[in-house]
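Before anything else, here's the structure in question.
Yeah, one chain of the complex is gone here, protein chain that is, but the others are all in their spots.
Our next item is chain A:
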Amino acid sequence: MLNLVIGELTKLKRKKITICTIIAACMFPIPVAIMVIANSYDMKNIFAMLVQLGDCFMMPLMLGMFAMIFFYMEQDLDTMKNMRLIPVPMGKWLCAKLMVIALVSVIYSVVTIFASFLIGLVVGDISGIWSNFIINVLIGILMCAALLPMIALIINQKNNYIVTGILIFIFVMLNFIFIMSITKIPAWALPFLPIAAVYRFLLPYTAVKMTIYLEEITLSGLQFAGAMLCTIFISVIFIIFGFHKKYSR
């Protein structure tokens, strides 16, 4: 298993998408910093912005592009036959790939926290940095689950970067609309908007100020757990199905 993960990581060496992902993660806080300094925001504002724009928008988009290239790699480069003739156990291979994607998402969260800390230092407010740290780790973990539908979508598409790219964008945008608005999401739609669900579940810890509207749209633990389990269940079935199809072609 470890060999598989190391192998998958090696395959990313010198790849453009790897470099892009890293640069995007590191560059993203800069515009946030500029806005923060221009408006003399405090820590709560900085953190709210990083969660909204970074964790819930930039990160899913980047991770989607990354996962797309990562999952299409073998077929694109015709190395599937080499993997199959070893033979690499399909289940373990899928797990290794998912673990690498989870790793990227964790790295992204760490960068976000670090960025909020740096920006905080600049504006002279680093209050609540530890609680922010814990919340962001939590977001990172929950976001891994929330991105499963996107990965299911990627795996079940033919290797068409443009179509899949557009679908990823639509998925992230739909979620983002509900992150920025205070419209209630009907219960049946929650499993399909998992990024928004994560955001609304953790709203009390990330919002600058809890208003009555925000309280109304905050998800209870039960609602959230139900929606997430539903998302995970459906996604995992489709991921296994799609990966099996790609693998045995």
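Operating definition for what follows: a contact is a pair of C-beta atoms (placed from the backbone, for glycine too) under 8 Å apart; a residue touches a chain by one contact, two chains touch by 3 or more; residues count from 1.
Assume contacts and distances are computed from a predicted model.
In the listed set "Aromatic ring-hydroxylating dioxygenase subunit alpha", "ABC transporter ATP-binding protein", "Carbon monoxide dehydrogenase" or "Putative ABC transport system permease protein", the entry agreeing with the UniProt name of the missing subunit chain is "ABC transporter ATP-binding protein". Contact with the chain not shown here comes from a single listed residue; of A:N3, A:S40 or A:S127, that residue is A:N3. Within the full complex, the residue among A:R14, A:K158 or A:K209 touching the omitted chain is A:R14. Mapped onto chain A, contacts with the missing chain fall at residues 3-4, 6-7, 10-11, 13-15, 73, 77-88.
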